[in-house]
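A single protein chain has been omitted; all remaining protein chains appear in their positions.
For chain A:
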Amino acid sequence: MPEEKLPEAHDASQGHEVAPHSDPFADPGLPAHEPRRTDIDERAAKRAERQVSLMFVVSMLATIGFIASYVIFPIDKIVFIFPIGHVSALNFALGLTLGVALFCIGAGAVHWARTLMSDHELPAERHPIEADDEVRNDVIEQFKTGAAESGFGRRKMIRNTLIGSMALVPLSGVVLLRDLGPLPEKKLDHTGWQKATPANPIPLINMNTNEPMKAEDIVIGSLTFAKPEGLEESDEDFQQNIAKDALMLVRIAPEDIKDKNSAELGFGGILAYSKICTHVGCPISLYEQQTHHALCPCHQSTFDLADGARVIFGPAGHPLPQLKITIDEKGFLVATGDFDEPVGPSFWERS
């Protein structure tokens, strides 16, 4: 922008030099100092002094209170305090005494500064951050001399190879991170149900009772959670497995199931869907009997379980994977294969 387009350099703010009469908006300069009560009345000053000291004394008492509370209150004592409710007596006492002890030091100091320390406003000069031309030129000269002496600009081969090596060397740091974890391979594509085959099915275990389930145990409109047989909470990698294997079983009257394919994967109206939301992987837990809608509490993706768990609302991008189930000769529900597609949040390699 051309200089003349800028506002005149800080015009009004340099009022000192302009006589007030010629410019009605000129800066009248620093206002005269107005004394405070404590400046002129010795009694008021004495009172302020006592107030400040009082706050410091209260702080001392509060610190003693803090130590006393630490000793006195047992850690498991719960008290009812209106309107907060049931709280730990120790936490409450420690927090309040510490709060008061700290606050009073602050309040005392601020009060002291406001009432008794000088409140004369003083101006201080600013200096431009930029150096003047002489310094600037001098430095640039020196730099040029240094650069010329290094021959950095002249010896191009050295320069370019130096830049190249400097650019590459941080890669070592990146490579060293490789062993942070294994390669993805096909790990995300399969779950614990993949070992199931028609010849060698895996029974479904009720999450609550830890028992195998019979088809007739599941009533229409109910939602049951299940896991594969053999997955125990005491297992070392239980967390990792349940993060993929968790099942959600619903029973829908066969005539209400809209998706034919989905009905076939199920057994007698019992459908087994992955419990893990296809958005970013929260477990789905809210089920609406009448509509057969399952809602993920995290970002409200809503799936229609009667229609192949199609997404009907929210940010999830694809239906919940379904597990093929049937019953074995004793009437227990079993899975005969893995989910029809990878469970959980989607990823680049997922086809």
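One rule holds for everything that comes next: a residue touches a chain if its C-beta (ideal position, glycine included) is under 8 Å from a C-beta of that chain, and two chains touch if they have at least 3 such contacts; residues count from 1.
We take it that contacts and distances are computed from a predicted model.
Its record in UniProt calls the unshown chain "Cytochrome bc1 complex cytochrome b subunit", which is the match among "Cytochrome bc1 complex cytochrome b subunit", "Glutamate transport system permease protein", "Fe-S cluster assembly protein SufD" or "Acyl dehydratase".
Considering the whole complex, the residue from A:84, A:169 or A:199 that touches the absent chain is A:84. Contact with the undisplayed chain is limited, among A:40, A:117, A:157 or A:219, to A:117. Per the touch definition above, the residue from A:40, A:157, A:177 or A:199 contacting the chain not shown is A:177.
Only one of the listed residues, A:46, A:136, A:154 or A:187, touches the absent chain: A:187.
Those residues of chain A that touch the chain absent from the view are 1, 5-7, 9-10, 12-16, 20, 23-31, 70, 75-76, 84, 87-88, 90-96, 98-110, 112-114, 117-126, 128-129, 177-178, 180-184, 187-188, 207, 225, 227, 233-234, 236, 239-240, 242-244, 246, 275-276, 279-283, 285, 297-301, 311, 313-318, 344-351.
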